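The structure that follows is given in the form of structure tokens.
The complex appears here minus one protein chain, its other protein chains still in place.
Chain lettering (A, B and C) follows the sequence in which the chains are written, and residue indices restart at 1 in each chain.
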Amino acid sequence: MRETQAIIERVRRVSDALQQLHLSVDASLAQTQAGQSLFAAPLDGGESYLREQWIPVGVRAGQIVVEVPVERSYAPGQVVSLLAPVGRVFPLRANLQHMLLIANDALPTPFVWLAADLCARGAAVTLVLGGQALGYPLELLPAEVEILRADTDWRWPDQVETLTWADQVIALAPSYAYADVYAGLYDTISQLRVQNVPEGYVFGLFYYRLACGTGACLACQIPGQKTDLLACTDGPAIDLKKVAFR
Amino acid sequence: MRETQAIIERVRRVSDALQQLHLSVDASLAQTQAGQSLFAAPLDGGESYLREQWIPVGVRAGQIVVEVPVERSYAPGQVVSLLAPVGRVFPLRANLQHMLLIANDALPTPFVWLAADLCARGAAVTLVLGGQALGYPLELLPAEVEILRADTDWRWPDQVETLTWADQVIALAPSYAYADVYAGLYDTISQLRVQNVPEGYVFGLFYYRLACGTGACLACQIPGQKTDLLACTDGPAIDLKKVAFR
Amino acid sequence: MIELTRPGKTSLIVNNPVMPAAGTFGFDYSPYRDLIDVGKLGAIVTNPVTWRPRQVARGPRVVPLPSGVLIHTGLPNPGANRVIKQYAGRWARSEVPVIVHVVATSPADVARCASAFERCQGVAALEIGLHDQATPDDVAQIVAAAEANTLLPLLVRVPLYQAVALARAAEAAGAGALVIAAPPRGTTRDPETGQLVGGRIYGPWLKAQALRATGQVAQIAGIPVIGSGGIHSPDDARDFIEAGAVAVQVDSVIWTQPRMLEVIARNLGGLELTRAVGALGDEWEPGLGHTMQIKRERGRRSTSTKDEPPPDDSPPDWPAPKNEDPA
Partner (left out) sequence: MIELTRPGKTSLIVNNPVMPAAGTFGFDYSPYRDLIDVGKLGAIVTNPVTWRPRQVARGPRVVPLPSGVLIHTGLPNPGANRVIKQYAGRWARSEVPVIVHVVATSPADVARCASAFERCQGVAALEIGLHDQATPDDVAQIVAAAEANTLLPLLVRVPLYQAVALARAAEAAGAGALVIAAPPRGTTRDPETGQLVGGRIYGPWLKAQALRATGQVAQIAGIPVIGSGGIHSPDDARDFIEAGAVAVQVDSVIWTQPRMLEVIARNLGGLELTRAVGALGDEWEPGLGHTMQIKRERGRRSTSTKDEPPPDDSPPDWPAPKNEDPA
């Protein structure tokens, strides 16, 4: 991770709730990949004391594009300080065929870049949306992605089929519900598979509000089976097999 | 005093240190006169927690013009909340002939409107400038005003003559020096006049940083001979005969 | 109708749970009469009054802080008797009850003030402002001195840093209500003079400290608690009510946005505050902190007792303060 500066080249409103910022970033961030994020602070101070975690949805013409809520107002030409990259690249299985992504009550922004990459390399992607996630503008996702709708109890058509069909599952819940939702998902999956759930099969995304983003403050800690994990440095995708649900 | 809203119609830089804001104000402020000020807070919050005391330098085309430091940035179209008018109109002697104004180490902004009024009604105005006040752009003052230069010890050419010649004296010092400077000035004048200094003859201007501007918090209190005074509601011009210098 | 002080010989009943904090509103209604509808408030708390006259402090008195301000006035006032001469008439004509804030300079002075205001028409209650360095013993003496010299309902305003210990002492000594808390002191540099200045500090960030102290005291107090410190909005005020306060005192926002005081009063005016004082904590359904409920309750911002405390297994945001008593 390094501290660099970036310039907001373009501010594009993509829905009532979301805007995309096109950022000219330092060369050292050229290698940023899906899963990693930017920990940002406008140089002119801005409204919030802490930095904000900006999640990239892709790279266009060498510029990193991030998707942020419209509440905060940004202007082209604005300079931001970035601590980046924060977190790890999504850990994808070798020769992945079928990816199942699940977003319930949380905007699927973290899946946009991932889905595009997967489709590009010919993998089949199914995205289950539920609750608030249903409000997300689907045109922002690759056309090849199959969309399913989940109900409020995280059930969706052919749930068992899709879960068994998938080589890998990544779920996204709202931060206040991680413990319950991811535990529930893990149980469901363990019941499906007589043998143990394999490592690297089902992941939860952890986007706690970060204080430091560097692994220092421990505010984003996730209790682990063997060792504890940190959302900022080990995440955002955490293998649920490694999480100690209390 | 009332709380109203005003719009910044124009922002004009008048020196390296100063800018003038042209304000469209509520009709209730039409009667504002030299001496009174505006206690302002930009609606968009702005940089400071407390309101700021804006000192008018005149009225142009129905708009009140105030002079403020350039540190804070304002934009045309910006809306500000005003508690106004704050303080009293300058208490001028009936048929005043000769006014002596003294500003040392403080910008003579509060004298601009006053001097214009006095010149308009044919009174002779002498303005003594010393220290920081010498940096003030003289073109902002009426051409008729006679300018004298004071040294750091508040002495100027023909000091005795000007002091005896004047029917009224109004002095301005930096807020941290009020006690000493105004006490000194009052002594000097008492020595000149064998008989006592008359009431309403020599005034000091008190521009403490205000917390409430309404007379509630007492943070701007000035110890008085009979009763204590408040810079915000009794000022800015305080008859030095009424002040109890400690 | 809110009973602001403990039932008994005399008690103070107000129509609205919102009032200004000592030192922010003046000695009577006049500074804000033209700016807000004073009649909408539950009461007025006067500027601090001492038995002997006090002069204003020298040096810088108002210094900006990051999103706040430091105020150091020296509590100027002409002394109890001249305050009465100047203001008793207006107090008698006030639309809302007037609570006189008496600075606890010494038990003897407090006693003198108490009997002076006892005889003074238009005073609904006294609020005693404890000094920052007051000990529980000091508090006992000061409250006793007041009690002995007046039948007026007695509010005691407690410094933030010692809130629980001094609140206990004040209640034990017979206080009718507790005001939590007086703002803390700070030191900052005056940009104009480069001088270090000490004084009371005000700002929205003060709310987190004051709210925690209010919650801690409300858990143990058997008398009404009035919350105060950094309240800048109706939601801020509701948080104090939810923490167990029966009423709130609004401070520096009165200077920056006078109307907000009236807005807060109008917003909380509707509230029916029938809770047994201090019982609020128990009424909270413990399990409710638990995430799935939070999810259901999500976004809900009401003063109902449903708004959940942190989960049982995480420490309470105002732990029952055992050991906190320095004694």
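In this section, a contact is a pair of C-beta atoms (placed from the backbone, for glycine too) under 8 Å apart; a residue touches a chain by one contact, two chains touch by 3 or more.
Predicted model only: the values in this text are computed from it and were never measured.
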Missing-chain contact among A:Ala30, A:Val79 or A:Ala216 belongs to A:Ala216
Looking at A:Ala6, A:Val65 or A:Leu83, which makes contact with the chain not pictured?
A:Leu83
For the chain that got dropped from the picture, name the residues of chain C it touches.
57-59, 65-68, 70, 72, 74, 133-136, 138, 160-162, 165, 184-189, 192-199, 201, 203-205, 207-209, 211-212, 215, 235, 239, 242-243, 289, 291, 294, 297-301, 307-311, 313-319, 321-324, 326-327
Name, in rising order, the residues on chain A that touch the hidden chain in the full complex.
1-3, 41, 48-51, 81, 83, 174-176, 179, 208-223, 227-228, 246
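The rule is short, and it goes like this: only the chains that are shown with their structure count from here on.
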Comparing centres built from CA atoms, which chain ends up most distant from chain A?
B
At what distance in angstrom does the C-alpha mean of chain B lie from that of chain A?
59
Roughly how far is chain B from chain C, going centre to centre by Cα mean, in whole Å?
37
Separation of chain A from chain C, taking each centre as the mean of its C-alpha atoms, in whole Å
46
Multi-partner residues of chain C (at least 2 other chains)
none
